[in-house]
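A single protein chain has been omitted; all remaining protein chains appear in their positions.
So that you can tell them apart, the chains are marked A and B in the order they are listed, and the count of residues begins at 1 in each.
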Amino acid sequence: MSSNLARLDRRRLAALIRKEAVQIVRDPSTLLIAFVLPILLLFIFGFGVSLDANSIRVGMVVQDSSPQADSLAQAFRASPYLEIEESPAIQPLRERLVANRIRAMIVIPQEFGASIDRRAPLPIQVATDGSQPNTANFAAAYVQGIYGTWIEQQGMAHFAPTVGVNARYWWNPELKSRFFLIPGSITIVMTMIGTLLTALVVAREWERGTLEAMMATPISMTEFIASKLVPYFVLGLGSMALCTVLGIVVFGVPLRGSILALFLLASAFLVPALGLGLFISAATKNQFVASQAALFSGFLPSFLLSGFIFEISSMPKVIQMVTYLVPARYLIPPLQTVFAAGDAWGMFARNIAVMLAFGAFFFFLAYRTTRRSLD
Amino acid sequence: MLEPVAIAKGVVKRFDALIALDGVDIAITPGEITGLVGPDAAGKTTLIRILAGLMSADEGELSVLDGAPGTSLEQLGYMPQRFGLYEDLSVIQNLELYAELRGLSTEEKPETYGRLLDFTDLARFQDRPAGKLSGGMKQKLGLACALVKTPRLLLLDEPGVGVDPISRRELWAMVKALTAEGIGVLWSTAYLDEAEKCDSVTMLNDGRLIYAGDPSGLTDRMKGRVFSAGSGTLDRRQLLAQLLDESEVLDGTIQGSSIRLLTRNEHPSLPGIHLNSLAPRLEDGFMEVLGGGPGGTSALADAYTRFDRTDAPAIEARALTKKYGNFTAANQISFTARPGQIFGLLGPNGAGKSTAFKMLCGLATPTSGTCSVAGHSLKHTGPAARQSLGYMAQKFSLYGDLSVEQNLNFFAGAYGLKKAAARNAIDKVVEIFELDSRMRTNAGVLPLGYKQRLALACAVMHEPPVLFLDEPTSGVDPVMRREFWVHINGLVSRGVCVLVTTHFMEEAEYCDDILLIYRSEQIAMGSPDELKAEAGRIAGLGDPTMEDAFIALIEASNIDTKNPRKAA
Partner (left out) sequence: MGRLKAITIKEFWALLRDPKARMGLFLPPLIQLFLFSYAATLEVRNIDIGLYDMSQGRHSHELVQQLNGSPNFRRIVPINSPQELRQAVEDQRVIAAIVIEQDFDRRMARGDPADIGVVLDGRRSNAAQIVASYITRIAGGIGTQVKQLGEPESVRVTNLFNPSLDFLWFNLPSLIVMLGVITSIAITGLSISRERELGSFDQLMVSPLRVHEILIGKMIPPLCIGLLNGVIFITAAQLIFGVPFRGSYTLFISALLIFNFALIGVGMFVSSLSQTQQQAFLGSFLLTVPLIMLSGFSSPVENMPDWLQVLNHANPAMYFLPVAQGIFLKAMPLSAVVSWMWPVVLIAIVTLSASAWLFRARME
């Protein structure tokens, strides 16, 4: 291989890219990663992962037979947020709670009706399953909310808090988690194509000995790297477009920013993703090791440390520092913005710059490792 | 003498502690084929990679195409060991790719493709993916890709490994034709008969140069020391074993019903043996340089169970047929091999030989027909049949990431050897195959020769009456091949039946019976001498070699069929 960096012959490059395209079309695993995986991820995140707990199964014991107790119980039964399971005694419900069949139980105590009449209500009790803290929180909040509304209807509004909170959720008033899950899925998909697929494809060339034949032809390093970059870049953008269309059509996520911004952001992210993939393949030259390395350095960080599902600010300091080294961290916020909010060019430009800097670094590594590879 | 297209002096290459090349010189003259020969791990591939500019030498002067290696890549053709083809791409797409990379102009393309496809006889397959071609075709396509733009220097790294004699002969003719245009060719090979035809040879051993020059220079030294030997009383295998143990004898091989001998001196004293002088070959010179072959006694055979030579068949195939969809891979294969016999399965690449072999050892289920091993039907008593066979695959197929010892332990256990018996069997093969110093080494990093030894060891530990060997000596150097055949001969004399496939026609000579498979059909069966005689009759050849016979029989079968492959 010629080490002349500047040489870029259009014909040779076109031939290499054509070859890569034929291979992409012929190889089922490439298509699997590029098209089946995005759809699968999108459906899992779109349908399977809904962080808005909307129907929680809760046990209820009504120990009082007064009309008031009955009316409160009816309020719980009628709530769309709760699925009430009733029992005459506490013990069976407790067992259900231990067996993870219900998430919480409500006890309306004896003398409840009388206490309401005295206008000094006895507290109702809620026992949640603390082994699932998020659901426990939600369950308690729902019960409190329903109780609050009910007691107000009983003409005892003075229990309502004096300082009201008037919350407005910008860009996503219905609080759909798809608004952040879809951009997150796009990030994961592009990581898989850029890093995992590229690493596998180049490692396969090493394994099968085709790279050796290639290196004895007049192609230059730049041509070789460009020939890998262009097809997977296009594939990555294609997958991103597929996800976007599905997100909009099937999952009803808006695209409030411009398509230009979306493509610019995706392109900027693909640069470090591809660079990392090329670097891994040159360093490992073995499909199996390359796939493991790509999972650990590409997929896991993009999933875990990008702020996609898990809030970075909640992580310990050390891990927060690590997240600064994850390119996906710089894609998630602008991508969420371009979908939900609109164009915010200042923020986009800053993040794009960081991603490109990462890309330059990975390409430098990939170039160096490939060059001194056979020795 | 023309100016060499590539010249190297005192090339040294180290990999950490290992010295791969230790002061090697080579010169490649335009218009000539320079042969590069040597045993495994001699440094052949390393030298080629250095000349191609893929690796840099640690020391030495190099001039390739009037410059440093890697600077004039436009004028270099290189075919690596695995041909460097993209398996998902079709024949024409592979050609197209290399044509573009080498900057072939659009006007030249149709003419060049036409010429190369015609030259390689691949025109009919141009839309087939390279991965679906047979070994011989892949090799030709690899060559075509290296030739899209006629180079001044062509480097070929072991183009003949695993390829049948017909393809090898065709390849040779193709390359020979190129030299007429003034191309300098470097041809690396483990086949000494190929090297013999080269204009000059460079011979490496352990990274050192041991001979350079005209092949006849080495052959001539052997003049008067090569004989055909016979004896009235002993059968050829016993005779060979006995002769190889003689101190006078450096090397010996079976050739039809007689023995071919290389002796230490010109007038050996071998009482009771009839000797006829023969012309020496390059292989004789090679064997002498490497200090001769092994002795004739197989320690493995001496410690092996003795099986009765009954007439009951050891392997029996009846009308074995295998169909994949509407493609018939093997049709009506029938034969019988008896205990104490070597049975050879021969045929060109992709002829159906491997399919037949797989059905015989139970790796593929026949579509119709039956076969049995040591009296056990593979269909009904599979495990019992498998217990009585030993198997050695074409490619290394032991566990590369386990140590030698762990491999032995596993196969002893897999064949149901009990603790003490397993211990015994392992100790025995370790001693016989000199594996003790490598017990803790991973099998995958052993030198090729040791890998083959270990594979044979694993196949015979349970002392089966039947052995299946699929190209056991592919890519192995002649010394190692001799050692192998000493063991096989020894085992056969203990009554073991050996079924073997090979592309080395000299090895086919060791067989008692040969079945020739071509285009899924069995086209000939008989002893080597019978086949040679038949081929002589058909093709009008006097005293044909086994290779001549192989080619003649296949070409005869081509003429018989309605679609002749080529007007011979």
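Everything below uses one rule, namely that contacts are C-beta pairs under 8 Å (C-beta built on N, C-alpha and C of every residue); 3 or more make two chains touch, one makes a residue touch a chain.
Everything numeric here is computed off the predicted structure, so don't read it as measured data.
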Hidden-chain contact residue, picked from the options A:84, A:114 or A:315: A:315
Residue among B:406, B:527 or B:558 that touches the chain left out of view: B:406
Which residue of A:73, A:221 or A:340 touches the chain not shown here: A:340
Hidden partner chain, residues of subunit B it touches: 358, 361-365, 383-384, 386-387, 389, 391, 393, 395-403, 406, 409-418, 442, 458, 468
Where the unshown chain meets subunit A, residue by residue: 29, 32-33, 36-37, 40-41, 44-45, 47-57, 83, 95, 97-100, 120-121, 123-137, 140-141, 143-144, 147-148, 151, 159, 161-173, 175-177, 179-180, 200, 204, 287-288, 291-292, 295-296, 300, 304-305, 309-311, 313-316, 319, 333, 336-337, 339-341, 344, 346-347
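Here, only the chains that are shown with their structure count from here on.
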For subunit A paired with subunit B, centre-to-centre distance based on mean C-alpha positions, whole Å: 55
Subunit A contact footprint on subunit B (complex, rising order): 49, 52-56, 70, 73-74, 76, 78-89, 93, 96-103, 129, 142, 145, 155
Residues of subunit A touching subunit B in the complex: 1-2, 9, 11-12, 14-16, 18-19, 22-23, 26-27, 208-210, 212-219, 374-375
